[in-house]
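Dropping a structure here in C-alpha cells format, bear with me for questions.
Missing here is one protein chain; the remaining ones are kept as they sit in the complex.
Chain lettering (A, B and C) follows the sequence in which the chains are written, and residue indices restart at 1 in each chain.
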Amino acid sequence: MDFGLTEEQQLLQQTVAGFLENECPPVRVREIFESEDGFDETLWKGMLELGLGGLAIPEEYGGAGLEILDLALVAETLGAAATPGPFLGHALAGLAIAAGGSDAQKQRWLPALATGDRLGSVALVGEDGGWLPEEWSLAPGAALTGKQRFVPFAHQADLIVVGTAGGGLSVVERGAPGLEVSAYPGVDRTRRVCEVGFSSTPAEALESGAGAADRLRDAGLVLLAADALGGASRCVEMSVEYAKTREQFGVKIGSFQALKHQLADMAVEVEPCRGLVWYAAHAMDHVPEEAAHAAAVAKAHLTDRFMQVGRDTVEAHGGIGFTWESDVQVWFKRAMFDRAFLGQPAVHRERAAADW
Amino acid sequence: MDFGLTEEQQLLQQTVAGFLENECPPVRVREIFESEDGFDETLWKGMLELGLGGLAIPEEYGGAGLEILDLALVAETLGAAATPGPFLGHALAGLAIAAGGSDAQKQRWLPALATGDRLGSVALVGEDGGWLPEEWSLAPGAALTGKQRFVPFAHQADLIVVGTAGGGLSVVERGAPGLEVSAYPGVDRTRRVCEVGFSSTPAEALESGAGAADRLRDAGLVLLAADALGGASRCVEMSVEYAKTREQFGVKIGSFQALKHQLADMAVEVEPCRGLVWYAAHAMDHVPEEAAHAAAVAKAHLTDRFMQVGRDTVEAHGGIGFTWESDVQVWFKRAMFDRAFLGQPAVHRERAAADW
Amino acid sequence: MDLSYGAEYEQYRGEVAAFLKANWPLEGDEAGLSHAEQALVFRKRAIEAGFLARSIPKAYGGSEQPADALRGQIIREEFGKAHAPGDARGIGTMMLVPTLLDRGEEWQKQKWVGPTVLGETTWCQGYSEPGSGSDLASLKTRGELVGDGWVINGQKIWTSGAHRADYMFCLVRTEPEAQKHAGISYLLIDMKQPGIDVRPLKMMTGTSEFNEVFLNDVKTPKDWIVGKRGEGWLVSRTTLKHERNSIGDASATEALFKGLLDLARRSKRGGQPAIEDPAVRQRLGEIEGYMLSHKYSGYRQLSAQLKGENPGLIATMNKLNSTNIAHRIAKLALDLLGDDGMLDPQGQGALMGMAPKGAPGWLSQYMSSLGVAIAGGTANIQRNVIGERGLGLPRDMAVQRSK
Partner (left out) sequence: MDLSYGAEYEQYRGEVAAFLKANWPLEGDEAGLSHAEQALVFRKRAIEAGFLARSIPKAYGGSEQPADALRGQIIREEFGKAHAPGDARGIGTMMLVPTLLDRGEEWQKQKWVGPTVLGETTWCQGYSEPGSGSDLASLKTRGELVGDGWVINGQKIWTSGAHRADYMFCLVRTEPEAQKHAGISYLLIDMKQPGIDVRPLKMMTGTSEFNEVFLNDVKTPKDWIVGKRGEGWLVSRTTLKHERNSIGDASATEALFKGLLDLARRSKRGGQPAIEDPAVRQRLGEIEGYMLSHKYSGYRQLSAQLKGENPGLIATMNKLNSTNIAHRIAKLALDLLGDDGMLDPQGQGALMGMAPKGAPGWLSQYMSSLGVAIAGGTANIQRNVIGERGLGLPRDMAVQRSK
C-alpha cells in the first residue's frame, strides 16, 4: 500500500524541475511568450535530451516505456514553471499512435517521436466544436477535407493525429498536399494554437484508431489536470511569496488577516487535489474501469481550481498583477487554455454524471 | 420622480416597528416560539388594532385600501422582528378574495377579515408539490376531497382559501364537515404550518378565482421577499452588534479584518436589495406587465440572500450562534421558511427566464 | 413611489430637447471642424444655456445653476439620445475642479476651472506610486523648493491619460523631516516639459489604459500649490467627489447583463442555444437578481439626492457591488464562450457602459473584471471602508498604528 510516488518518480520530477529552474526561469518564459512563434528550439531540445519526448512510448519503439502517472508528473512540473512549448500535443500524438497504430505504423512513427526528431501534435476539434470522439465530424478516408481548430504548435509539427467522424484517428504529415496551417490568436502564448485546413489531404488512418480515441481523450484530460495542478500550486506560492515581501502601512501585507485568509483558502482549493490527479493517472494504467470517470472529474475540478486561483493571484498582487509586465498573466492565461482545451469542466462533469 | 417611500409609508413602518419593539421584543418572540401552538392572541389583537388585518382590503369592504407596497413594508418590518403569527396567510386570504370574489363574496368575508374577527389562511400546495396555479391538483367543486400541505396557522384559521386544479380558488370555512387539520412539525416555529385534509368538504369557489390566482401568487412572492429583506437586514445588524461588543485577545472582534470583511460582504448582499423589493411591490399596482417577473426575481433573490446571511450570522456569532438559546436560530429558521414557501428560488428563476 | 418625472420636469425635458434641436449637430462651417473643436463650440453654448457645468460658478466659466439632480439626469438622458457632448469627463472635472473650488487660490480658479470644465484643458492624477498602493503615506516622490520653483523627482503609476494630459495634480513629499502624511504637498505640474517621461503601462489584455510617469528634475512654479505645504494629504481627502452618477453606473451593469443574455442566445450547449440549458438559466437568473437590485439601488440614490437626503450605507457599496456583479458576469461569459475562451482579447480594452459583442471583447471583459477592482482600490479596501465607515466597526489595528 503506497498512495504516493516512488523514488524514481520523485527523482524524475526533481530532474525536470531542476532543468527548468536553469533553462526555463520566468525571464526565459517571458521571452518565449513575447516571441513570434512561441517555439524555443534550445529549450525543447533540452527537454528531449531528458527523454521527455517519449516518456510513455513503449521501450520497443524507442521510448522510456513509463506510465501515464510519470507523464502526468512531468506535465505538473512543466505547468508549475509555465513551460512554453509543444509538450502536450507531442505527448498525445505519441500516445495515440502507441494505442491505435498497427505494428508497422508504430515502427514508422514512434521512434522519431520518442527522440523528438519529429514533432507531433493532435487536431481534435472542428469548426463546430465538439472535442469528444463521438462528436468528431471530419469525414475519415485516405484524403481529408475540412478544418480543425486549436491545433497546438501545428506550425512546427511534423505529423498531426487528426480525430475523424466515428471516433477514428488519422495521421497527416508535414508538407502533405492541401495542408494549410495558419496561426491563431491564442490567449496562452506559451502554447500556441493553429487552425489547420485540409483539402483532399492524404492521411493514413490508425489501424485501431476507434479503440484508441477514448484513451487519447482520457490521457489528454489527465495531462491538462496535471498541468493545472502545477500551475495552481505555483500561483499559490507566488501569492504567498508576494505577501511575505510586500509592505503596506509598515508591515508585510501577509500579516493582514483578510489577505491571509484568502491565501489559506487558495491553498485549500489546490493542495488536496494532488491525490485526485495521481489517481486519475494511475487508473489509466491499472484501474481501466475507473479511468474515464477519474480523468473527467480531474480535468473538470483542476482546471476550475486553476482558473479561480489564477484570478485570486491577480487580486493578491494588487494592480501590478494585472499588468503585462507581471508574470502572473502567464499562469492566468495558461489556466484559460487548460480549462477550455478538450472541453470545458461542465462537459466533463456531465460525462462523469453518467456513472453515478 | 421619487423612488422612495412617502411620509405616510415611513410613518406606517415606524408605527409598526415601534409597536413591535414594545410588544414583540426577542424575549417575547422566544416565548411564542417555544409555545404549543405559536399563536399569541394578545400580539395578534394588537396588530389588528393597528389595522394590519385589512391593509390592502378595499375601503368599501372595511379595509384600509392601501397598496401592495404598503403591505410589503409591513411584511418587511414584521420580518425584521421575526414576528410570530398568522399575518402572511391572513393577508393573502384577503387579497385572494378581494381579487377573485364576487361582490357578494367580498361583502361576506372581507369585512370580518379586515377587522380580524375572522382569521384567514391559504392552502396552495398538495401532497405532490407544485405551488404554481397551473400545478394545483385538488379537484374543484362544491365539495373538496384531498390533502393540502403547509397551510399556515390552519389550526387557528376561520377560513382557508384553497387552490384547485385549473388555477381556481375556493373558500372552506372552519367547522366544515370532513375538514381535518393536523399540526405539522415545521422548522419555523414563528409561522406554524398544518396539513389540511378534505373529505367531501363543502367549499365555495371564488367567482373569478382563475384570474386572481396569479395575483395571489405574485403578492405571496413579494411578501416573502419583503419578509426576507427585513430578516436579512436584522441578521446583519445582529452580527455587527455582536462584533462591536464581543472581545477576544483583548480587542473587539469587529476589529479583526477577516470578520470585518465578512460583515461588509453580508451588508453588500442585503442592502442593495431594498429597491428590488419596493419595485416588485410597486409593479403589482402600477406596472402590471412587469409584476410577475419582478415578483419572481425578488422572491428568488431575497430568500437566497436571507438564507446565506442567516448562515453567515450563525458563524459570526461563533459557537453560541448555533445554540437553541441564541436568538439567531429564530431568523435562521424563518429564512428556511421564506425560501421554500411558495416554491424555491430555482423555480422562480426558471419562470423569470421565460421573459428574457 | 412615483417613477414618472412629473409635468414640471417633462416641460424642462422639452426645453433641453429644443435646445439640442437648435444647436446639435453643428451646421455650416462649424460642421467642418474636428470632433474636439465641435465639442468645445457646443459646450460653450450649452453652458451659456445652463445645461452643462451646472455646479460651477459663472465667474469661473460654469453656468451656476441651482442643484437639481433630476434636471441633471434629464440633461444626461437627452444629450445621450442626441449624441451631443455632455459635461467634460475625466479626472480634471471629477477631482481637480472641486478641489480648486474648495481650496484653491482665486487666481488658480480663474486660470484652470473654466478651460477644464470646457474640456479644453485635461489633467492626470499623480497619487499612486510603485510600492504605495492604498498606503499613500509611504509615497516617495520628492519636491524641493529651489529659488522660486519646485524641483520634483520620482515616479508615479496608474496615471490614466498621462500621455495626453496638459497638467498633473500630484502628491509630492516636500517636507522630508515631517512624519508620514504631514510631509506631503498638493502640486500642479505642466506635463509638457522635459523631464517628464510617460510610459504606457500595458495590461494583460494587451491594452494600455494607464501609464507610468517618471519625473526627473521636473519644474513647477512656487505658487502652483493647492493648500499649504504639508497639507497635501488633507487637500486630496477634502476633495468632494463629483456627484456620483448612480443611474449611469447601474445602466452600465444592465447593459452588460443584456450583452450576456445575447451571448447565451448565440452560444451552444449540447447542440442547443446555451440560454435553453437549465444550468445556464439558473446562473443567469442569479445574476439578474443582483443586477436588478443594483439598478433599483441607483434609482434610490437618485431619489435621495433629489430630496437632499443622505443615501446612506448604499452609496459606499456601489463600487464593490458593481465589481462583484461584473465578476459574475465575466465568469459566466467565459463558460459560454467555450472553445473561444482560448482566444486572445487582441488588445480590446474596457468598454464604457457597453457590452462586448465578439469573443475577444468578452475575453477582455473577463480579464478587465479583475482590473476594475484594482482601479478603484482593491476589493479589500472597499470592504474596510464599508465595515468601518458604513457599519461602524472598529479600525484595523495595523492601519491604526501607522496613522
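Please note the rule applied: a residue touches a chain if its C-beta (ideal position, glycine included) is under 8 Å from a C-beta of that chain, and two chains touch if they have at least 3 such contacts.
These figures come from a predicted structure and were not determined experimentally.
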item	value
Contacts of the hidden chain among displayed chains	A, B, C
Selected from A:56, A:212, A:300 or A:320 as touching the chain missing from the view	A:300
Omitted-chain contact residue, chosen from B:7, B:36, B:289 or B:325	B:325
Given A:108, A:147 or A:349, the one touching the chain that is not displayed	A:349
Contact footprint on subunit A, counting only the chain that is left out	1-5, 69, 236, 240, 243-244, 251-252, 254-255, 257, 260-261, 263-265, 267-268, 271-276, 278-279, 282, 286, 294, 297-298, 300-301, 304, 346, 349-350, 352-353, 356
Residue numbers in subunit B that touch the chain omitted from display	125, 129, 149-150, 184-188, 193, 248-251, 255-256, 258-259, 307, 311, 314-315, 318-326, 328-329, 332-333, 336-337, 339-341, 344, 346
Touching residues on subunit C - with respect to the absent chain	277-279, 281-282, 397-398, 401
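Methods note: only the chains that are shown with their structure count from here on.
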item	value
Intercentroid distance (Cα basis), subunit C paired with subunit A, Å	41
Whole-Å gap separating subunit A and subunit B, where each centre is the average of the chain's CA atoms	53
Per-residue overlap in subunit A, given as positions that touch at least 2 other chains	256, 258
Multi-chain contact sites of subunit C, meaning residues that touch two or more partners	380, 383, 396
